[in-house]
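The complex appears here without one of its protein chains, the remainder shown in place.
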Amino acid sequence: MNDSSSALLLDSVDTLAARIADGAKVALFKDCGVPMALGRALVRRQARDLHLVTVPTGGMLPDLLIGAGCVATVETAGVTLGEFGLAPRFIAAVKSGAVTIRDATCPAIYAGLQAAEKGIPFMPLRGLIGSDVLASRADFKVIDNPFGDDDPIVCLPAIRPDCAIFHAPCADRDGNVYIARQAEMKILAHAARESFVTVERIVDFNLLEDDKLAPATLNALYVSGIAEAPGGAAPLNLPGHYDYDTDAIRAYAKAAATPQGFRDWLAAHVLVPTGAAA
Amino acid sequence: MNDSSSALLLDSVDTLAARIADGAKVALFKDCGVPMALGRALVRRQARDLHLVTVPTGGMLPDLLIGAGCVATVETAGVTLGEFGLAPRFIAAVKSGAVTIRDATCPAIYAGLQAAEKGIPFMPLRGLIGSDVLASRADFKVIDNPFGDDDPIVCLPAIRPDCAIFHAPCADRDGNVYIARQAEMKILAHAARESFVTVERIVDFNLLEDDKLAPATLNALYVSGIAEAPGGAAPLNLPGHYDYDTDAIRAYAKAAATPQGFRDWLAAHVLVPTGAAA
Amino acid sequence: MASYTSEELLIATIADMLQPARHIAVGVLSPIPGSAALLARARSGNTKKVSIIGSMEEPYRTDGGVDLFDCAAQGRIDAFFLSGGQIDGQANINLTGIGDYPRQDVRWSGAFGSAYLYFLVPRVILFREEHSRRVFVPKVDFISAPGTSAPNVYRPGGPHALVTGLCVFLFERARGRFRLASVHPGHSVEEVRDETGFDFDCPDQVPTTRTPDDATLGLVREQVAPAIASPYPAFARRVWPQAVA
Partner (left out) sequence: MASYTSEELLIATIADMLQPARHIAVGVLSPIPGSAALLARARSGNTKKVSIIGSMEEPYRTDGGVDLFDCAAQGRIDAFFLSGGQIDGQANINLTGIGDYPRQDVRWSGAFGSAYLYFLVPRVILFREEHSRRVFVPKVDFISAPGTSAPNVYRPGGPHALVTGLCVFLFERARGRFRLASVHPGHSVEEVRDETGFDFDCPDQVPTTRTPDDATLGLVREQVAPAIASPYPAFARRVWPQAVA
């Protein structure tokens, strides 16, 4: 344990949100551990011009941020509310041109992040050739495989987010974060310049000293700020902690179908002090 | 649990060694989990013409296999006995030309394996330019970074081993293998066509159903054969199980310094039935 | 012979196509393909592996997206399923939207993994229950993933079949065209022609899709229904109200 690391522990989700600058390229994790509380804090602080990278797809969180006017660009393999339907604010913003869409395919997002993780300028990827996804992305390049014979292959530029944000079960006072089965959070954290993390709770032992927890722990080296946020993924799920609140997600999907419904939902669920939020 | 998977559990290390064909490209893990017992079994079955890939470096195991005449080619970032000195059989074989040496640098071996893991024909890597390591490898290519401006970068061909071999703390009856902190064993197993694994013991529960063990467990999908081999990494270490047997390693280093000493060491420690080996 | 539902017919039909596969992966929002994969697994004496994206249950859980996509590229996934808001006669699929890109008139979610897995998984089964000219168009507005590729493009995978609420098409890769393989009981070749916007090959005699036998229905109701209820509870409750508590 050391003196500086404890400086990583911030007093609230809103303090954490204040660290994420307008215009930042922000990577959002899609699986268990979506930082919904931090997303609501970004809406409260009226973040603007964010460049979202969904890893690799997204749902309620990017839809919320887009609807609230926080987003200029969304780089994604897909945004959907899954069994609750299409993502209404995402779709409205793409159709109106309010956000710039950069369509990708799931492994292309991972590959771009892994290139950044490895400090290489690009990563090759199979597939994509002949698709309009490739045609729409001037930043994807097709080269001749230098080890092949007339073998075109797509090269994807590294995606280096300014920050990655995610929610995890716990962190220790040195800033190490337990990510459980979500191994891909390490890719986000390695690829991004900074990582801002919310956790269910802070634990009083060093996670890396526990042989069973250490393999699923992100080293504090990659972490720039942590805030305790019990229920921080709600109304989405966090395995072993809470399940989806399907009523709340359904209510969001219904409200967000119209601009006014979305504004009313924001007023009721986001633009209220921390702790009272849905 | 299913019927076919238990077919992965073999009755002995020698049965496992019989699955590794002469001429196979075999990836050897260097860290905690070196499959020494399986290596001795390969010597007993007089394996020949192996193409070793040390991941990324190696020590006593490749030295032993080289000395015993099992190896045609060694692809490595370095072979050494560490604090016990240089690797005598490796050095003698490189100097005499008895093995073909393919020198690399550590991250180049990882990158080649990761390319195979990702099913891409090559992976770019920074560094290497201007080194004689690069000059000695006709299979490494320098291209112009397609995203840069006069920016040469090395591209490394994928390394797809016929098999990866390693030793782990335990496996379950479905063939899942607990690899503890050795996350890089997953890269080996993903990159190789088959993986042959020795373990300290077989456990009677499904490792993937244990939330704490699952993140550090290799899925049986990647495993072609498992043999129980208590002490299977000895005289090297396995954390939480046993430490280095420094006397035994020092005795090896001393014996292997001469061809006759090595032959005597083999006779005493390897060419004896399983279980009686050092 | 026992009676069966339309879902059970589709599940059995798709499961037949999965017989050669050792490892079957299933994407999100795919209850019928998922059930078919579980049926194929049950028929194999549980020797097949089935990975269901998003499932938290062993043995269907994956190690995450990166692992799944890598696994496909390693050649370790034999069958997968895709769908489309539009699908055309060259098996191009559109999951992105209709109209001029990027500000399209209709926008869907996005390509997801299609632009990759369609190239790499040997046997991709296209599944879309709605069989209409709205879906099956002469040419998709946006190719999220192409059905065919030039000969020099690395493509070990691609479309094997298209299963709909009316029929089964098989895709002939060399010709780059669908061929009508069977029509479901109660439907006709004419109905298929009327509802399909793309041109396809059609033999003189088109068989009726084989209906599920008692053994199949038994496996579906006793083994598949309770297993698919974990990732798809609403689907399982609707289709098998008795079997799923």
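As written, the chains take the letters A, B and C, and residue 1 is the first residue of each chain.
The criterion applied here is as follows: a residue touches a chain if its C-beta (ideal position, glycine included) is under 8 Å from a C-beta of that chain, and two chains touch if they have at least 3 such contacts.
In this text the structure is predicted, and so the values were computed from the model without any measurement.
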Visible chains that the absent chain touches, using the contact criterion stated earlier: A, B
Residue among B:110, B:166, B:222 or B:265 touching the omitted chain: B:110
Touching residue (missing chain; options A:82, A:119 or A:239): A:119
From the listed residues B:23, B:69 or B:127, report the one that touches the chain absent from this view. B:127
Given B:43, B:77, B:116 or B:249, the correct residue touching the omitted chain is B:77
When the complex is taken as a whole, what residues of chain B touch the one chain not shown? 31, 56-57, 76-80, 82-83, 86-87, 91, 94-97, 100-101, 103-108, 110, 114, 125-134, 136, 150-153, 181-184, 187, 239
Could you list which residues of chain A touch the chain missing from the display? 2-4, 116-120, 174, 190, 206, 208-209, 219, 221-222
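Keep in mind that, in the parts below, only the chains that are shown with their structure count from here on.
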Work out which chains are contact partners of both chain B and chain C. A
Most heavily contacting chain pair (counted by C-beta pairs in contact): A-C
Centre-to-centre on C-alpha atoms, which chain is most distant from chain B? C
Length of the line joining the C-alpha centres of chain B and chain C, rounded to whole Å: 40
In whole angstrom, the CA-centroid distance of chain A from chain B equals 36
Two or more other chains are touched by the chain A residues 125-126, 151, 153, 181, 183, 239
Find every residue in chain C that makes contact with two or more other chains and list them. 63, 73, 120
